[in-house]
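All protein chains but one are shown at their positions in the complex.
Note that the chains take the letters A, B and C in the order they are written out, and that residue 1 is the start of every chain.
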Amino acid sequence: MTFGERAKGGLENESAHLSRSWAEGLGDEGRPVVEPSDAIVRIDSSTICGTDLHILKGDVPEVQQGTVLGHEAVGTVVETGAAVTTLTEGDRVLVSCITSCGRCRFCKEGHYGLCTGGGGWIFGHLIDGLQAEYARVPFAETSVYKVPETLTDEQVLFLADILPTAYEVGVLNGKVDAGDTVAIVGAGPIGLATVMTAKLCTPARLVAIDLADSRLERAQEFGADVTINNGREDAVAIVNELTHGLGADVAVEAVGVPETFELCTELVRPGGHVANVGVHGHPATLHLETLWIKDVTITTGLVDTFTTPRLMELIAEGRLDPTPFATHRFALGDTLEAYDTFAAAAETDALKVVLEGEQVYRGDGRLPELAAAPA
Amino acid sequence: MTFGERAKGGLENESAHLSRSWAEGLGDEGRPVVEPSDAIVRIDSSTICGTDLHILKGDVPEVQQGTVLGHEAVGTVVETGAAVTTLTEGDRVLVSCITSCGRCRFCKEGHYGLCTGGGGWIFGHLIDGLQAEYARVPFAETSVYKVPETLTDEQVLFLADILPTAYEVGVLNGKVDAGDTVAIVGAGPIGLATVMTAKLCTPARLVAIDLADSRLERAQEFGADVTINNGREDAVAIVNELTHGLGADVAVEAVGVPETFELCTELVRPGGHVANVGVHGHPATLHLETLWIKDVTITTGLVDTFTTPRLMELIAEGRLDPTPFATHRFALGDTLEAYDTFAAAAETDALKVVLEGEQVYRGDGRLPELAAAPA
Amino acid sequence: MTFGERAKGGLENESAHLSRSWAEGLGDEGRPVVEPSDAIVRIDSSTICGTDLHILKGDVPEVQQGTVLGHEAVGTVVETGAAVTTLTEGDRVLVSCITSCGRCRFCKEGHYGLCTGGGGWIFGHLIDGLQAEYARVPFAETSVYKVPETLTDEQVLFLADILPTAYEVGVLNGKVDAGDTVAIVGAGPIGLATVMTAKLCTPARLVAIDLADSRLERAQEFGADVTINNGREDAVAIVNELTHGLGADVAVEAVGVPETFELCTELVRPGGHVANVGVHGHPATLHLETLWIKDVTITTGLVDTFTTPRLMELIAEGRLDPTPFATHRFALGDTLEAYDTFAAAAETDALKVVLEGEQVYRGDGRLPELAAAPA
Partner (left out) sequence: MTFGERAKGGLENESAHLSRSWAEGLGDEGRPVVEPSDAIVRIDSSTICGTDLHILKGDVPEVQQGTVLGHEAVGTVVETGAAVTTLTEGDRVLVSCITSCGRCRFCKEGHYGLCTGGGGWIFGHLIDGLQAEYARVPFAETSVYKVPETLTDEQVLFLADILPTAYEVGVLNGKVDAGDTVAIVGAGPIGLATVMTAKLCTPARLVAIDLADSRLERAQEFGADVTINNGREDAVAIVNELTHGLGADVAVEAVGVPETFELCTELVRPGGHVANVGVHGHPATLHLETLWIKDVTITTGLVDTFTTPRLMELIAEGRLDPTPFATHRFALGDTLEAYDTFAAAAETDALKVVLEGEQVYRGDGRLPELAAAPA
């Protein structure tokens, strides 16, 4: 059974998450602002995350049956709550995977991902998500980002999750600095986003490590200087050779299994950083008998999205171009097919699939009357 | 066989480390400067470290038979190499556990503990140590600290290892800040030194956790606000209760076994720090399945001693008093007895034992003619 | 004409700021929530700031005639706007000098003092202030701090401005570190608050510099180790002597005139920090011809109040006691007298005067029925 079928099956039974768009559930007129700080956003473009696949497999038990999935979108504000003063109808906005209540201790520190006031990762998780025609966005003023007119949906869509995740949790937590050797273990979408955003810090060399040659080729296209297939090559030996025997200044875990995390702790030099980006389901072994004396720093974390404005500025100024992540496009009505394509990335070479609503802005300076879904 | 006997046995066979003082091995006149950057230091006071016990047990295989032990001392310069210009005969100095070549990349970054130029932890490890009448100190100008006249040996002796270790690897790596809740797991000498130096940052509360009530009482004397016997109390529950359910801002591992490290990762709040100070012989389990989303930072490390001048200044100004660590004193000739006392800390309540040479400075403003070892 | 008379004069003409309490202006029933994010707070205790004197002198021209003054208070929530969910009637709160919109770039970075969304310093400045019976607090959820039951008004009142100002703009901007020599120029209330909060970082020595012996005596009571009357002593020479000729690690300007700022740039050592806390009306001379090579860092700033929760925790745990700042107390009805007392600090030795409403909580565990203003 494909992911699409599993999802379609869901249409007819209680295990579905893709069965219901928000609008469908509530009727045309049914887009109530629930709280004074809410906004209702018409979703113009959204995308599918690896986490959505985990949810469909049942790995994220707190997601209730029938929840609309999706936590990455670009859309247009169509209604705002009574307390909202800085957003108005017609504003084009990025809706981020993380919402921020703006009031709790963690939000006040910029740690929105740890929000204890009702925010954090809630879309397609604790409330209905963004793979829909419309979405209710709580804490709208502290959770969405206005998109400049000059930028297309696809230029900013991946700011909703993958780019700030790679940049904050991988690059910034890892303290990547000019001249560094950075080893990135895993060359899937999040690993590639780490390659892309690590370059903002001008490391001396980026080393991508993966088991699949096709992904390593992609890593090279995204800017990796050295690629290592650790199915047949000794990654630690190669990285040591590149670094006068010291090891990588920064090792980024971008897979989410114990082996790759443990590899990172072997790749890192004394005094270096291991930044964990992967989502893990199992414990790893931490070799403290060798690491205790090695002065290493290991970080974990969910994205906070505090760098989203900065990354958007870099896209607007032409310093960063995330559009190569958009490998496939589907109309919102073809969401099941989109899931199958994304889930079969090994065959389809999909990085990110874009789900397009009818009003997608494609950068021609005005909202198109009617946009057909591209092939 | 006691540690003392094990060491004494060493006097008669090849397994000894305590059998030979540096002077004994080389004769009275035999204190040659080997390198231009060396100094020869007459040892006035030294002490025994838990690591020395590990060496006697055979846990540190790179220590060669017959090596004089000890890496913590206060002494007097008696000779200097041709390249030494900032030290002269008669200078009273702290000889630190870490020597620094001053030229390698790590020394230039202040990471002397990672020195790749021949320094790092070498005393009583790779070269003869400091539990002796005299010691050769390589890279002397970058490895010793002049002691102000106003301070006694015992006021500064514990700056040779335990205090900067606790402060740098526990407190500073853990980023203890004013108002924090700090949980310190382990209330032996290094845990107590963490309690003492954490107070320099004015945390809101210091929580000491140990299995022995006697050690917890000591922790309270040293300044812990809350003590938890985790043999019969639930440390995580108590710390959560103290912190509105969040957990400790900083958890310091000061034991060196997997269980205490894993406890630290449970005690720490989202966004907090785990600082490992303990010396580990076995791997621990890292519960990435819960930690990946928790924004934690885990650090390991050997001391660099870059804070030694700052800590000495604080002692000189009366802000810090390490003398309570000196619980027992022995003449250098009674080193075997000193080892037995230190190794049996559970019975003797020893924290640190002081080995005194003949010329110990006791703070009366001049060097004593002849000082008997105190009882 | 005294400040009190000037203010009283204001009662009868259009230049008054003290003439009107918020409640008076609006009637008993007149405490409307203007915005959904507002709260109305009954003021239980407030205080007068040096800035209020500047306003009465006409130095702050943007303050409109008739504006109620005051930006420091403790009170009780009596009404909340529709969007407010984390505050309820009866909550005892600190109302801080800085309000935060919570949504602008600066608020999201924790720089509430730079708020561009309608917050920042507005009380008694751009809107009616807190020396009143009631106050409207905009952006209430991001601008007030709940006060633990165990703390009295006077324990937390000075967290509204003077303590976080000294700590953030003086101590943290100045990067005071353990073992430092800190020179604080000016021993008025803000200088004393810098002495008090600098101690949280355990400097080796705190040097207070002022022209008035009486203020220097007070500085010593607050914890200064060395005091210098720079009317008759050479502050630079004395600080150099204390620091082996180097100068102070940190020099804090706590007066607000060119001479004291320039003194700070002479007191600071190479590589050190000058933190400006004083409010200046005139330019200073920056001696770049000597400073360009000296590796100094100079900072300016308005308080952000991001450390308020941390400081409140330290007060609750007994690590910090700001109550000695409360030297005089008045009933709200005696505000004019309070102003005269505060303005004549040289004669009255006033540090901070407390204006007490009828419902002052004095730490007996319940709200008193009717509290008389103390003598």
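Quick note on the criterion: a contact is a pair of C-beta atoms (placed from the backbone, for glycine too) under 8 Å apart; a residue touches a chain by one contact, two chains touch by 3 or more.
Everything numeric here is computed off the predicted structure, so don't read it as measured data.
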item	value
Among C:Val68, C:Ile190, C:Leu302 or C:Val354, the residue in touch with the chain that has been omitted	C:Leu302
Touch criterion as defined above, residue of B:Gly58, B:Gly110 or B:Pro148 at the omitted chain	B:Gly110
Candidate in contact with the missing chain, chosen from B:Gly50, B:Gly66 or B:Gly102	B:Gly102
Contact set of chain C toward the excluded chain (per top definition)	106, 109, 111, 113-114, 256, 258, 261, 270-271, 276, 278-289, 291-302
Interface residues of chain A (partner: the chain not displayed)	177-179, 199-202, 204-205, 225, 309-311, 313-314, 316-317, 319
Positions on chain B contacted by the hidden chain, ascending	35-37, 81-83, 86, 102-103, 105, 108-110, 117, 141-142, 306, 309
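Convention: only the chains that are shown with their structure count from here on.
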item	value
Copy-to-copy rotation for chain B and chain C - C-alpha atoms, rounded to a multiple of 5°	180
Centre distance in Å when chain A and chain C are each reduced to the mean of their C-alpha atoms	43
For chain C, residues that touch 2 or more chains besides their own	309
